[in-house]
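Complex shown without one protein chain; remaining protein chains in place.
Note that the chains are named A and B in the order they appear, and that numbering of residues resets to 1 at the start of each chain.
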Amino acid sequence: MAFSPDFMLWLALAPFAAALIAPWLVGRIGGRAGWVLALVPAILFVAFASLLPAVANGVTFAYGVEWAPSLGVRYSHFIDGLSLTFALLVTGIGTFIVVYAGGYLSGHGHHGRFLSFLFLFMGSMLGLVVADDLISLFIFYELTSITSFLLIGFDHERSAARRAALQALIVTGSGGLALFAGLVLMRLASGEASVSALLATPDVLREAPAYTAIFVLVCLGAFTKSAQVPFHSWLPNAMEAPTPVSAYLHSATMVKAGVFVLMRFAPVLGDTALWGTVLPLFGGATFLTGVILGIRQTDLKQILAYTTVASLGLLVMLTGIGTEYALAGAVFYLLAHALFKGGLFMVSGAIDHETGTRDITVLGGLITKMPITFLAALLGCLSMAGLPPLVGFVAKEVLYDGLWEVGGVSVATIVAVIGNALMFAIAGAVMLPFLRRPGALPKKPHEAPPALWLGPIVLGGVALGGALLLDDFTHLLVAPMTGAVAGAAVELHPHLIPTGLYPPVILTLVTIGVGLVLFILLSVLRRAVAGLLTAIGWGPDKGFDQVIAGIVRGSVAVTKVVQPGSMQSYVTATFLAIALALLLPLGADGLPDLRYVGSTPEAFYFVILAVAVGGLWIVIRAKTRLIAIVSLGVQGTMVALIFMLYGAPDLSFTQFMVETLSVVILALVMTRLDLKASDHRAGPVATRDGVVAIACGLGFTLLLLNVVQQPFDPRLSEFFLDHAYDIAHGRNVVNVILVDFRALDTLGESAVVMAAGLAILVLIRMVPAVTRRIAAPDPTGTKGEGRA
Amino acid sequence: MQMRREQVLPALLGFIALLLPTAAFAAIAVPHGNGPAMLTEPTRYAAWLTVAPIVLPIIGSALTLAFRHKIAWQANIAFGAMFLATVSAVFLNIVVLSHGPLLLAAGNWLPPFGIIIAVDVLGALLVLVTCLVGFIGLSYARCDVDHEGASFGFYTFYCLLIAGVCGSFATGDIFNLYVWFEVFLVSSFGMIVFGGERIQMDGAVKYGVLNLIATTIFLIAVGALYGFTGTLNMADIRHVLAETEGAPVVTVGALFVLAFAMKAAAFPLHFWLPASYHTPRIVVGALFAGLLTKVGIYSLMRVMIMLFGDKGTMFLPLIGWVGVATAVLAALGALAQTNLRRLAAFLVISGVGVMMIGIGLDTAEGLTGAIVYAVHSILVMTALFLVIGVVERLTGDADLTIGSNVYARYGLAAGLFLIFGLAVSGLPPFSGFWPKLMLVQASLAGSGALALAGAVGVILSGLLTTIAIGRAWVLVFLRPRDGSENGHVAVGAPRAMAAPLVALAILVVALGLLPTIVIAPAQSGAAGLLDPTVYLQRVQDME
């Protein structure tokens, strides 16, 4: 098949198209839809697999189209060893997951919706791993958070599932936003917009002043997504999702997205003291936490979930160490983990489906009842325990190689040995349902349908085949991917069968020995860990709830302050702002020249002014509101008089009419409002309001004085006077302004008058016909706002 | 939409019939004499596109009221008017994008003496989105507003509100801008009391009084500005202000900032919005949430950046810091709410903060981001309110304390809420992501405390919004009914209500997938504000 970039760009979006048709297809052909839809990832797998030989020979592909050219954002792919391997995992495991989901949820009321979400997630994950452009990378990254939110909350009737979904969204979503800031900083610091361009100039970020910020932000994104301590608790909780989701999200995809991001940027951000310290620290802590917490569990899915946390920690640790062999170990382990964890999750789902329980202390005797499932489980557990002849074994050998090469018996080595020994013990525990004596089960078990065992068998087979054909496996997948993470081509020659008693082999033997002991002591350990955790009584999971509850409580407290609910405080705050807006700028504008006097006014102006001020005084002192309204009218009438004296009869007349009507209307309105007859404010409140009012008044006065001191530009008034008659045929300039020069304003104002008349009608006449919904009481306790 | 052909035709014919008498008059009359101040060139009919989205809804509102007893006509008239307005807005955009700012001198009075309507790319873009939302909202209103509502003039207010908002975006005269502020203020007041419930009165008083204060401050600022510039024409004001010395420019600028920030509901002048938006009919709240605050934001851009020019720069950091506070505090406010309407109201304010951050950055990128965000916010806030209305109709409640199981029972409504909610949160691949990207990038590209605070503000408000929306999804949509009820009855939602929501969802997704259709005009709009040479030249050419 000839390689066509455009074709690949569109093909990678095929899962989104599948998401659209999935509900329809399920409606048409029901449970068989899974088999049909699985063709989509299968075709994608083949398409990506066809690039393997070229990539193995060091070729990379970068292609794309403009998306938002003005922002320099493209929809583009970058195919190298890392992205190709991930793409194969996403599509390959995805194929079996779709088949599996078709069988697992067959007959579920929302089967179509589920497949739709699953495909949305698949498309997002695929888009993420092949993304070249940094912003598209983020877009797909965040999409995986959103779609996994939908998937985890799928069993929405259980409150634990809802909580888990929200937790996943908040933890991974906030990490995503950190990554977002990190990516934007990368763009700004490097001037490059894509992964391929960054890789071509590897040192630019390490030397940038923003390096530390970028590093911290990217780590926050990756650690939340890949469930590193202390952000790990969303991952086990996400087991509330239906098993196909767990199998997919927690093997090859969602949780590996963080590791993927770290590996993707390792060549440009790695190889610094910060990178080499922080990553192994968090990774190692996560590794140990994961296995210790995993021991405690008895639910198959929970066990697998905690070992996933552990594996992610191991991967982050190795990525942080960053030597060639450490990275090769990480890559081997990542592949092995994707294969065995995907398979084992599907196995646990099959057991649950057939027996009705996932509790390993109850289950037993399944080796005879479910032989094919047993075979699948065996392959998975061998790989997980790091036993030959599976890829998991090779992975462990290589990573021990890497760790030994760096520091011999170092902290990291000891952590790895302890962790792997625990992993070994847990793998044994996972086999218990098959090997123990049969017990009483909720359902009578029998072999699962093909849709449920096909996936694990094939994945186990690949893990076996990969180890048997180790050279090809290394050449096609591991070496190119390791090279991509290391930033330079690598030569790898791992062996399935040890050629001698090297330190790594000794470490392996130690691991197996310790693991066996731990396995025998399993129930003791379980009790010990459980007791310890009960003694501590607090964990990040509880912490999450506390944080969210704290944020909500804090929000309520803040909102009570910023939206207190009383009109008085709103008005006071508003006028305070007005006073500040008037008075503060005086520093820049300067005070008006108080010596400024215009033409000397005649005596009767002072009379009018005195009456107006007297009216105001009565407004303030009025015992009842009615008196206040009438006195306000006095005020307005005096203004009308001033208009008259300045030779504006139109204006004056209008002002008279408006004042009269508004007094009448206000008085009429007063009769319908059940206000207190007068306004009683406590002394301090009255003082405060008085100060604000005086400040506003002072501000307006100073502004006006400042304005009138400016020379007035009479262009407009002269024009209006000059042309009112000769062009507009009117001698009354005021009227000509209203109906001709500025007729558009008048049109707007008449619309205002019209609407005001109607609004009053509505206000008084319209009574609620039926009791409509009334907003519920407000937790912030804002008075009135929302009380019926 | 919902409008069937047999309804469009009578509406169109009605309009044409109404124009006939005026045409007859025009045929026998002559325009007033040509003096020195008159334009001599015949006006291009294209210029009428600038006023069509204002005048058509005004005629629509006049007609609905004139024939208020013809209940059946009401919605059709409004539809006809909004349809024609939307079509003209589309053509307006085509013309403005290809030919630059389009001007019309009302009454043929040459600037600065008369009023000009001057639509640049920014104005045209916002006019178009306003008309679109108005048109789409109308098809929702048609299902929601009963006979009684129609007879009390719901559609009159509706059309007038759109006219006022379009007028604000289109005008080139600052007093005229004030007039349009009043038009949409009064019509919005009519809408907020519409229904006559007690809770509405409380909201209406706070809304009315506080907005009236803001509008009055605006008027006072215009008066003072006129006092020392002697002009009301925006282009002219820019010229005069650039050379003004000694006048109280800073005080007047502060008053403008205050008035517009209050109209935009920026902290700490936001009180009126959370006090009122949840009280009226949902379609009213939706229209308010989409449009009203954006007029404040637009005016801030137009006046403080274009009119004040260099003298406005000193206010931008203030606007930016206010934006940071608004974005974060309002997102916290959203988290504190249990009622979805109230939650959405706080999200409106949070968005206002984000836009103000963009303005405050004082760069073309920041301004572009703010404009794109405005377009996104108009669409998505309207949509979010409408979908909450649908949920209320379907289940009786939309409250975090009551599980409604919308997810299982009404998949479409749940899906639409999720789309709009995620878009509000700024998550990809929806319309909200791109402006946030632009704003974060513009912030981080800058230096200084505000640049950092801006980026943090945008991201933090996005995170808090995501949490709020996520909680709403989990607690209201996923959670099954658990017996606790508020005593509200589900009234059901007609199928036809889905159409406007799906239309908005398509727009929101389209803007997420093809952001360039908004980014390109927004860039040119921002450039036009920062360097209005072409605009000024066009106005000059009229003189």
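The rule is short, and it goes like this: contacts are C-beta pairs under 8 Å (C-beta built on N, C-alpha and C of every residue); 3 or more make two chains touch, one makes a residue touch a chain.
Here is the rule we use: contacts and distances are computed from a predicted model.
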item	value
From "Sigma-70 family RNA polymerase sigma factor", "Hemerythrin", "ABC-type spermidine/putrescine transport system permease subunit I" or "Na+/H+ antiporter subunit B", the hidden chain's UniProt protein name	"Na+/H+ antiporter subunit B"
Contact partner of the left-out chain, one of A:Trp10, A:Trp24, A:Trp617 or A:Phe653	A:Phe653
Selected residue (touches chain absent from view) among B:Leu63, B:Met82, B:Met301 or B:Ala374	B:Leu63
Of A:Ala14, A:Leu115, A:Leu586 or A:Val736, the residue in touch with the unshown chain	A:Val736
Subunit B residues touching the omitted chain (full complex)	18-19, 21-23, 25-32, 39, 42-43, 45, 47-48, 51, 55, 58-59, 61-69, 104-108, 117, 153, 156
Chain not shown, touching residues in subunit A	649-650, 653-654, 657-658, 661, 664-665, 668-669, 671-672, 728-732, 734-736, 738-740, 743-744, 746-747, 750-751, 753-754, 756-758, 760-761, 764-765
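The working rule: only the chains that are shown with their structure count from here on.
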item	value
Residue numbers on subunit A that touch subunit B, as the complex places them	67-71, 73, 109-110, 113, 135, 138-139, 142-143, 146, 149, 153, 156-157, 159, 162-163, 165-166, 169-170, 173-174, 177, 180-181, 184-185, 187-188, 548, 551-552, 554-556, 558-559, 562-563, 565, 567, 570-571, 573-575, 577-578, 581-582, 584-586, 588-589, 699-700, 703-704, 706-708, 710, 712-716, 719-720, 723, 726-729, 740-745, 747-749, 751-752, 754-756, 758-759, 761-763, 765-769, 772-776, 778-780, 782, 784-788
